[in-house]
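The complex appears here without one of its protein chains, the remainder shown in place.
== chain A ==
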Amino acid sequence: MKRTLHTVWLVARRELQTRVRTRAFVLGTLLMALLVLAFPVVMLFAGASNAPEDDLSASDSTTRLGITPSANGLAESLERKAGVDRPAISIRKVADTEMGKNLVHEGELDGVVAGTPTAPELFVEQHVFPHLERALTTITYNNQLDAEMSDAGLDPQAVRDRAGQGEVAIISMGQSQDAADGPMAGISDAEKAQRLIIAMISTFLLYMFLIMTGQMIAQGVVEEKSSRVVEVLLATIRSTELMAGKIVGIGITGLIQFAVIGVLGFAAATATAVLTLPTFTVAGLLGWAVLWFLLGFTLYATMLAAASSLVSRQEDLQSVITPVIMMLIVPFFVGVSVLPNNPDGTAGTVLSMVPGFSPMLMPMRVALGGVPLWQGALSVVLSLVASAAVLWLGGRIYSNAVLRTGARVRLKDALRAS
């Protein structure tokens, strides 16, 4: 056993060393890291250009507002509001309403406020500014209220102070509320949007890495077969040790790249404030993604190693690995097309626990939030069981086929005894 583990490690170490040292690996990682780092920055600019339409998105652009002498009483309140709300508001005094309107026409101002503090008028050029409307409505409402209170002989400030003393007790009822209102209850829209983006990105990364490492496995197996080195190796180690070492070594190679890019990406997204989820949640999601990378990789890598051992030349490789790659592509497209709209539908829930589909679907569901623990655990267990079966079967195919060079070995023959 100790000897076996040592041998597997020796094979894995060679795979790791020969791959990590290549220029392709270093440049590939750098390129992907750059892409991942650039993504949040692009998102930031994309968000800025859409800002006036949607006050939910962060924006630094300032709304320029003119104010007439008659409405001057609103200036102080508006400026106070401007300090709190975004986008910010800058205020400039204009001589009269007509002049203000002209400035709006010329694009010098975004709007002009006229009328009186209790009945203001806002002139704008087609453009709608929801935040400005809200601010003016609130201010007008308060001004009106103050005026009415003064008329009734009350001190508005004193009334407000007393009114502010009332308190609302908020008592959390725990998870039962969530269960009653569905798994996504209690998650805000903004968080949902972020979770969706994380789900899409991590699923895409997972898919990309499984395809990439899978190709490495397939090419590595055929390389050993076509260069005939496999016979020298098998004269001293077992075929299962060789296969396992190859899978472990390439798995670690992929994991290093995956982790570097995942951590960098989340760090960049958090730093640029595109991502505002708590670090704990993000780390959890990353952890799930890594777990599913390992589970999915074991399953697909074993199938690919077995499939690749059937052929002896790189040219014949595509025909045997395509069926396996399809088993990765189909779940991916099912995942990105079905799940985001309805993450808790029956189809999505069942498929996310089926081995083969689970490596793509489960991490996406987890990222979207609200997966019961038993479902996550069950899909992990099922995936492990499937991997064990595939390892046994794949090891058999690999052992029987790997020494037969020349024409493609038929699967049936490879499954039969050597």
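The rule is simple: a contact is a pair of C-beta atoms (placed from the backbone, for glycine too) under 8 Å apart; a residue touches a chain by one contact, two chains touch by 3 or more; residues count from 1.
The rule is short, and it goes like this: contacts and distances are computed from a predicted model.
Asker: Refer to UniProt and select, among "N-methylglutamate dehydrogenase subunit A", "Cytochrome C oxidase subunit IV family protein", "Lactate utilization protein" or "ABC-2 type transport system ATP-binding protein", the name of the complex member that is left out.
Answerer: Its record in UniProt gives the absent chain the protein name "ABC-2 type transport system ATP-binding protein".
Asker: Touching the absent chain in the whole complex: find that residue among A:Arg80, A:Arg228 or A:Arg410.
Answerer: In the full complex, the listed residue that touches the missing chain is A:Arg228.
Asker: Counting contacts across the full complex, list the positions on chain A that touch the omitted chain.
Answerer: 3, 7, 10-11, 14, 18, 223-224, 227-237, 403, 405, 418
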